[in-house]
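A selection of the complex's chains, in situ.
Read from first to last, the chains carry the letters A, B, C and D; within each, the first residue is number 1.
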């Protein structure tokens, strides 16, 4: 049987924490940790829409992703200083935004924009799935505030979701890869599911050899288990007060 | 049962053509058509490697994707004039490159770089899967030329692959969506598989509601059928002469 | 007497073809070939004008030029990836736009913009003159469509034009240089003329030694002959149906 | 007498905290808080120098500054997405780098680069002075690690420094302005001093009316007091263990 570097069992998540109200200005602000991966997720609401939505009576949700230069083992250059976001960043922030839009009623949001900012302050694998999982909680806080402020009639959120990575490490499917596993994994897959077990997004990549239908089934089984647990943790965090 | 706009049966590909030697300068040059989607795929080999590979005795393969401004229904702005590639472009070219690297022995390529350029001259849905499928054929021609020129001892290609889109249209899984379907699909998935039926890449997105495990199975079944047919067509095109 | 690499006589054009309706979305779409030089020219019409023309009751025509990375002998980097258009590109697209505006009644076009996109898929010298010659035909198709759609009262085109390169190769004036000649030519000149033999644009550059008034006269004579033939070929192509 | 919004006396600092080892990858990592202003400061060491220092047997220290989009009252756009750092950012990061270089022996650092990254996660005035004060502590940890790793013979740090803002609010000099004061201040000044009370940097700006020599003296007195206290707090934080 696989010996994971962390000693976890194949279907174990890392310790997860979700700290709401981490900063005071944004409508939603969450510090999410998946083990040593830590991401600040804020949800900001602005009373305007992108140019292509003007006059269309609908809102928009988008996400932006960044990594602090000191978040990784060797310093990664600041994208603002280089003058452009890298391909990996663009790919990740599109995934986050697309996933969260899947549980939003953009018409019901009205002519306003929500931005989910996910900034990684410490990276240890799984930053995109932590971002989606934490970003959802920040979004809930921001939408509840919109309702409380009387700006929308009904809460535009119509579902819950979380995300986790799965992969094949040492020939075996494992859940929630940390960096030590991720950099060695033969297959790497990110899965986003809603609270009813429906798939929002699947992105799987064979790093070493191609993976089989049977391996895919094993990966999806782990993902389903992990996302179920994450959804419970989101609920617990949200039950606290607000 | 679903009535597809094109009248195709759910598991039908569009007419596919693969025209090799479409232009004369690049080592491999293919015009691939999936119905009305037409993409020029060229494979160029340069005798140098990116800075981070210098002195590492390995080669590299990357892909770039573009769309001619006149390729779509309403003109889409030229990325070179805007001064940056859009997020969709970046996401697609990373997918193409990652997929094709999965069948390449980069060590065996030696200290050289292969660039697969995929330029869409007419878009009607499925441009990224056509790009991968046609890009593979251009890559074969370029690698055969390397062998013929005595630059590598063994052909660095160690597998074959093709790609196709599948999706849920009008509640039913369908194969190889055209634009009329793609813009209405509830789920959209791109699948890359090798000649042995192994998965190289899966990217599925719920556009409307989340999709179930059963729907996923239906989609993957269609993909497997379609990719099998595309792999045959690649072989036929490659058998012609080279 | 000069021995041109292609065996052509000094005043011979290369084989020229003009294929209309090459792609289906743009209002005008032409594949033009001057020998091995092949350019896709599309004409797109948008119902808006640049900021500096707003409220001025006039339209605009502009051109953009690009070269596919695989179009040349050794791969030329993608300008969209580099983040800017090179100086040569800028110079060429300004020439194309300026030339075509010379035969357009921009007031009569009304508050809309025409963009002529010229994308070189295979380069063998003379890409800018092929672009102007083919771009004109795409423009005709687009303007005829505007008339047919009842959007303008009169066709805004008030003239016809074509372009050709001339140069001094091996001491003798020659017409329509291919790459083998262009890279060795002592003088290189691009000429744009209208159907009445009037000059729209002359751009001549001494590459080796300065050229004399007499040499200039020889070059202009060739240009006049070549453009006369190109104007006939444009007419023949346009006579086909539309 | 002035009534500060926070109820502080004119020469009172806000509560300050300096948390070392805030993240695990960078050689130095500090979360510094000046009241509600919170900044992550990391110090990263790389074994290379900028091009203009190559072969000169000296090292370099530079600083980069950023603000998370959700750090302020209304979301401020991500500089990486806009493709350039704003003027305010550039000005601040130059100040941080220049100040910290004043206490470094760059020759003694050897051919390596130190980058101090200051990322504001919550802004409430005084982000640049908090960055310098916290950045210094991160720099100490990074330099101690260099010494411990045997990479330098002597610690390249030859001094200690801290920074604070002072300003004229409601006609009276006050120390360490928060946002409520800063946005109303008539004069705003940032002062960097070393442990011996010498000035490293003074940047004072009249926002409303020009300030007099006497007002300047009052401001500098407050600054001297505040910096003395900050230097003590840095010492206490550094005494903890490392």
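Annotations
The working rule: a residue touches a chain if its C-beta (ideal position, glycine included) is under 8 Å from a C-beta of that chain, and two chains touch if they have at least 3 such contacts.
All figures in this text were calculated on a predicted structure; none of them were measured in a lab.
This structure file shows 4 copies of a single chain, while the whole complex it describes contains 6 copies.
Simple rule for what comes next: only the chains that are shown with their structure count from here on.
If you lay the C-alpha trace of subunit A over that of subunit B, the rotation comes to 180 degrees, to the nearest 5. In terms of the distance between Cα centroids, subunit D is separated most widely from C. If each chain is reduced to the centroid of its CA atoms, subunit A and subunit D end up 32 Å from each other. Computed centre separation for the pair subunit B/subunit D is 50 angstrom, with centres defined by C-alpha atoms.
With each centre defined as the average position of its C-alpha atoms, the distance from subunit C to subunit D rounds to 58 Å. Taken residue by residue, subunit C touches two or more other chains at 83, whereas all remaining positions touch fewer. If touching chains are joined by edges, the resulting network of the protein chains shown is an open path.
Under the contact rule stated at the top, the pairs of chains that touch are A-B, A-D, B-C. By the touch criterion stated above, subunit D contacts subunit A in their complex at residues 23-26, 29, 36, 38, 40, 42-44, 46, 64, 66, 68-75, 78-81, 83-85, 89, 115, 117, 119, 121-123. By the touch criterion stated above, subunit A contacts subunit B in their complex at residues 84, 87-88, 90-91, 93-94, 98, 102, 159, 189, 193-194, 196-206, 209-213, 216, 220.
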